[in-house]
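Removed from the display is one protein chain of the complex; every other protein chain stays in position.
Moving on to chain A:
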Amino acid sequence: MALQASQPTERQEVPEEGASSPPRWRVQVDRHRAFLSSLVFFVVMLLAFMITSPAVFLSTGIYLSVFASSLPLVLIVAVPLVFVFVSGEIDVSFPSVVGIAAYAFAASYAQGLDPFAATLFAIVVGAFVGFINGCIVTYVGLPSLVVTLGMLFLLRGLVQVLSDGEATSLIGLHDTLFEQIFMAKWAWLPAPMAWATLLAVLGLALFSAHKFGAHVRAIGDNSAAANQMGIKVRRTRVLAFVYVGAAGGVAGVLAVTINSTFYPTTGDGLLLLVLAAVFVGGTPVWGGTGTVAGAIVGAATVGFIETGIISAGLTGNYTQLFYGLVILLSLVGHRISNKSALTR
């Protein structure tokens, strides 16, 4: 007996009599742990900003200006990127996908194409890049980090060559239906933010309610098992890349319309912001698990950092420092919170 008692027993081995299942709220908290911790982080950060610069953060103006900044672009790309992460891959080519799509839109519009058709064209270009990324990763069997890093440089180079390094003005879009839909305000909400919200809702639905999301999770978790159960592993992986590519296309069009100008560097600044949004949101890098809702909160967190820092009286030089700090802190935080969930 003494010997037995000294041996460690497996946790689930001996269900104690009368042990009841955990309360429902507990189950829900556990299931949405990553999202909830990123939400707590966001709220605490916002409170800190409100305390350090109440004049700025207690007025509505700041929120509208964040909505009109890079937040919609970050949101649009971060949500699909969660799918790629959860499928067990990574995609860092999106800044250049945004760039090439922006160029496709601007150039085809400058050639006289209808702006709506040009938008569609840009999205198709983005989706096609995603398709190529996905095919190289799944069918050629190269690591996605390397493939998409290569694509990041290749496409930026292509944009530079095609545009000759020149910016293009899109002043002709003023006072058109297109401007109403993509550039102006919907009531008080800037149109890009409205589109980003719609796409985020679509992403949420796909991730948590559609079989595409379920398959992506299964593949990132155990691709051999997914394959054995009849899930089309390669096709689903490619689709996740296509999704990011198409989203990059939308972001490219919006990036151009927000400034009414195409720059050859369009999209460059997104790399850190989008990756930070996904990580801060609580999607880990090992696949099989992640949260779109978290990425949405993560995008908001990232969107407010820059504004918060500047309005707290620091210079723009501090932003990179803070992004890096926030990414590392949130990764450590999620890791700890995840561990406590597993060992409880």
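Convention: a residue touches a chain if its C-beta (ideal position, glycine included) is under 8 Å from a C-beta of that chain, and two chains touch if they have at least 3 such contacts; residues count from 1.
Please note the rule applied: contacts and distances are computed from a predicted model.
Peer 1: One chain of this complex is not shown here; going by its UniProt record, which of these names is it: "Sugar ABC transporter ATP-binding protein", "Alpha-ketoacid dehydrogenase subunit beta", "GntR family transcriptional regulator" or "Anti-sigma regulatory factor, serine/threonine protein kinase"?
Peer 2: Result for the unshown chain: "Sugar ABC transporter ATP-binding protein".
Peer 1: Have a look at A:61, A:230 or A:316 and name the one touching the chain we're not showing.
Peer 2: A:230
Peer 1: Which one touches the absent chain: A:36, A:183, A:218 or A:247?
Peer 2: A:218
Peer 1: Go through chain A and note every residue touching the omitted chain.
Peer 2: Residues of chain A in contact with the hidden chain: 10, 12-13, 15, 19-22, 27, 31, 205, 209-212, 214-215, 217-218, 221-222, 224-226, 228-231, 288-289.
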